[in-house]
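Just passing along the structure, written as structure tokens.
All protein chains of the complex are present and in place, except for one that has been dropped.
Chain nomenclature is as follows: A and B, assigned in order of appearance, with residue numbering initiated at 1 for each chain independently.
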Amino acid sequence: MELLLDILSWPLLLAGGALVILGAVGVLRFPDFYTRTHAAGVTDTFGADLILLGLLLQVPDTMTGIKLVLIFLFMMMTSPVATHSIAHAAYAGREAPLTGKLLLRQNVPVDITADGEIKEAAE
Amino acid sequence: MFTAAAAAIIVAMIIMLFRAIAGPTVYDRVLSVNSFGTKTVLLLAVLGFLMGRPAFLDIALLYALINFIATIAILKFFRYGRLSASMADMDLIRGDRR
Partner (left out) sequence: MLLAEAVAPASELLAESEFPGLSAAFAVEIFILAMLAATAFAMIRMRQLFGVAMLSGIYSLLSAAFFVALDAVDVAFTEAAVGAGVSTVLVLSGIALTAKRELPVDRERTFLPLAIVLVVGAALVYATIDMPAFGDPNAPANVYVGAQYIERTPEDIEVPNIVTAVLASYRGFDTLGETVVVFTAGLACLLLLGAGSIRGGGRHDDEEH
């Protein structure tokens, strides 16, 4: 039984760890803020959930299991809200998403027009 | 097993630290601090199992909550310029902009 739990929990923890690293690499490498939000979501959802699930298979007593489930539930509720409010604050703060040609040509200064369109900044 | 998970989380924390230092925008930093908080919660949970003391999960639980509140407070500060904004103030600010 213990061996079976170990066999089940190894891939969960490894996959969770791999996803956490992937999400972090995405946050480091992606070109603009909104795409980085997308990468951070990988860590917050699948990475965290798989690791917590892997730990849940290894709990020594019920109380520890309950605490892990609570952490899981809090993360399920809070991390989407936090990510949404970061993106929302960025949007409200006129942080321009890179789109189209600008996404390919990085480091171009951009401007938002009155109708919310994003254009290359005039010199 | 737990060592592998802890190592993965620490590597991810180091990478996230680079993004927090590099910026470039304010929102990138908030995002990386929030994500760093998530990783801290995971690290604390794994660390409890690694050291054979799952009772440490209490701290991870507390952190999952505190991290959320801190992020919301920071963003509120950004959006409205101060922390004690109520709904009436928010309407006032929006009215000013129009």
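Everything below uses one rule, namely that a contact is a pair of C-beta atoms (placed from the backbone, for glycine too) under 8 Å apart; a residue touches a chain by one contact, two chains touch by 3 or more.
Because the structure is a prediction, the values reported are computed rather than measured.
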| item | value |
| --- | --- |
| Sites on subunit B contacted by the missing partner chain, in the whole complex | 2-3, 6, 10, 13-14, 17, 20-21, 23, 26, 29-30, 32-33, 36-37, 40, 43-44, 47-48, 50-52, 55-56, 58-59, 62-63, 66-67, 69-70, 72-74, 76-77, 81-88, 90, 94, 97-98 |
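Methods note: only the chains that are shown with their structure count from here on.
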| item | value |
| --- | --- |
| For the subunit B and subunit A complex, residues of the former touching the latter | 1-2, 4-5, 7-9, 11-13, 15-16, 18-19, 25-28, 30-32, 34-35, 38-39, 41-42, 45-46, 49, 54-55, 57-58, 60-61, 64-65, 67-68, 71-72, 75, 78-79 |
| In the complex, subunit A residues that touch subunit B | 6, 9-10, 13-14, 16-18, 20-21, 23-25, 27-28, 33, 36-37, 40, 43-44, 47-48, 51-52, 54-55, 58-61, 64, 67-68, 70-71, 74-75, 78-79, 81-83, 85-86, 88-90, 92-93, 95 |
